[in-house]
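The complex appears here minus one protein chain, its other protein chains still in place.
Up next, chain A:
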Amino acid sequence: MDDESLTTPYFPTWCPGCGNFSLWSAFKNACIKEHWDNSNTVLVAGIGCHGHILNFIKLTSFETLHGRPIPVATGIKTVNPLLNVFVFTGDGDCLGEGGNHFLHACRRNEDLTVIIHNNGVYALTTGQTSPTSPKGYKSKSTPAGNTDAPLNPLALAITTGATLVAREYAGNIENLTSLIIKANNHKGLAIIEVLQPCITFNKRFTHSFFRENCCRLDPDFNTANKQKAYTKSLEFGIKKMPLGIFYEV
């Protein structure tokens, strides 16, 4: 298995420099390493720039409705537990339109890998504020600045019952590849928040912003401690955006 066999007739239509490119590479590398092919793997995506990924990886997939990839994936995995099932979702898709499904998938600890392309914006609809946009964030829908507090997907996942919760920056391709493999091997729900720069609509969460402010979790961090994982997941600020596995049980 090689990159060639995963190639579709379509080259990604994402904006040049979009964080989705490196996420895409990281996922394909994982496929090659792990021999994920059409006999054992299915991809499920929501609607948004993130969802387009399905057209660029030659693996059987389901492009669902906006907000609905998690329940569709749940149905697939429930009736065919032998499949590796991956969900590609956005911050809007997963936490806005599909927020209820996210909570309940965590609660049920469904055996899925959910990759949240978190760019802090509704990108496909050309740049409105999303549930993870920071307070004060100016966008087409919040010209005077966002008045709402952002949701923290990791904190949510930890408190509601997901059993592997991690964050990675899209540009760290190798780390992301091994994280995706780990998540797939995990029995139970694995949530990976990928910090994915939308270079067109989010001028705050840029590649250089993440490179400057992300830090790695201490290798000795106790990932089995729910309280500590939760507290750690709340850290999100200048020079203080931890990457790695927060929680794994």
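Following the convention adopted for this analysis, a contact is a pair of C-beta atoms (placed from the backbone, for glycine too) under 8 Å apart; a residue touches a chain by one contact, two chains touch by 3 or more; residues count from 1.
The criterion applied here is as follows: contacts and distances are computed from a predicted model.
Of the names listed as "2-oxoacid:ferredoxin oxidoreductase subunit alpha", "Septum site-determining protein MinD", "Aldehyde dehydrogenase iron-sulfur subunit" or "Carbohydrate ABC transporter permease", the one that matches the UniProt record for the absent chain is "2-oxoacid:ferredoxin oxidoreductase subunit alpha". One of A:60, A:109, A:200 or A:225 touches the chain omitted from the figure, and that residue is A:60. Touching the chain that is not shown, out of A:100, A:126 or A:147: A:100 (per the contact rule at the top).
Along chain A, the points of touch with the absent chain fall at residues 8-10, 37-42, 44, 47, 52, 54-55, 58-65, 68, 71-80, 82-83, 100-101, 103-104.
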